[in-house]
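As structure tokens, the structure follows; a few thoughts come after it.
Removed from the display is one protein chain of the complex; every other protein chain stays in position.
== chain A ==
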Amino acid sequence: LAHGGGGTAMRALIDDVFLQAFGNDPAVAQEDQARFPLSRFTAEGDRLAFTTDAFVVEPLEFPGGDIGTLAVCGTVNDLAVGGARPVALSAAFILAEGLELATLRRVVASMAACARAAGVRIVTGDTKVVPRGACDGLFITTTGIGTLPAGCDISIAGGRVGDVVIVNGTLGDHGAAILCARGDLALDTAIESDCAALNGLTQALLDAVPDVRAMRDATRGGVAGVLTELAEASGVTVRIEEDRLPIRPDVAGLCELLGLDPLYLANEGKLVAVVPAEAAERALAAMHAHPLGRNAAVIGTLAEIPASGRRGDVRLVNRLGGQRVVTMPMGEQLPRIC
């Protein structure tokens, strides 16, 4: 791919890639904007949900997905964990000079497939080509809108003492897959990214348990990041049990080797849901029945803040009953053991 000052031929080539992939959507007319009838939204809910995310990843393609699947799933999931039904996405691409057209075609194709599977349409977008070195191959920004059903009120501040914390499957797969895919750690594993659109799963969960209190996708910062936010925002102590964390043995082994904690590794198809204790069984059953929730597990509970405790603690109880406070590092993790 050449950076050609917007030459017509190049333009046409790129347009062709996108048109082929995203196809003949009635919303995608030859206008500068996608247009939707309002009735479509008001029929499904009483609020609009709206989110955006920028995606950069090295390498662009990795076991279990590529930057395109990340871009679609990430934005779909940001809508879904709020209880919204994703409707449509926009996608903006920044391509570096020198990016192989075949790579772009594969990424775009996987976006299309991923969007189709998730039941959302990619309805508008933009592309720019920048000089080599100005960007690392390919950056994608996706924006999504969805409808939020009346009465649905899921909030990170919604957790209450006694609630249980559920995850929908194994932790850290995406972060581990990316580390291995970089190829410079002399590692040979079969770990795949968990990249997946979760809107089907959240729908199934909400159908079974309408009073889900809080839900977040555990992307960057991992489950630890979500739990520290949850504890802080809800004003509770989050107690999780090491024994109950679903972690693939190869991911656990990799973490051990690299000195990393799977709780902090990124996920791209995992969510943390907080539900009332009495709904835990129902929530688990609904998740287990869905392909993306087969390994769902209760990992902990929300507890009262102890008398001398601090607001927003996450406490990990290990196998021997010992405990450890889980915090988010301020910057790059520095050694602490003196």
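Everything that follows uses one rule, which is that a contact is a pair of C-beta atoms (placed from the backbone, for glycine too) under 8 Å apart; a residue touches a chain by one contact, two chains touch by 3 or more; residues count from 1.
Here, contacts and distances are computed from a predicted model.
One subunit of the complex is not drawn; among "Zinc-regulated TonB-dependent outer membrane receptor", "Cell division ATP-binding protein FtsE", "Carbamoyltransferase HypF" or "Sugar ABC transporter permease", its UniProt record names it "Carbamoyltransferase HypF". Looking at A:Ala34, A:Leu260, A:Ala279 or A:Leu292, the residue that reaches the missing chain in the full complex is A:Leu260.
Mapped onto chain A, the footprint of the missing chain covers residues 179, 182, 184-187, 256-260, 306-310, 313, 315, 320-325, 327, 329-331, 333-338.
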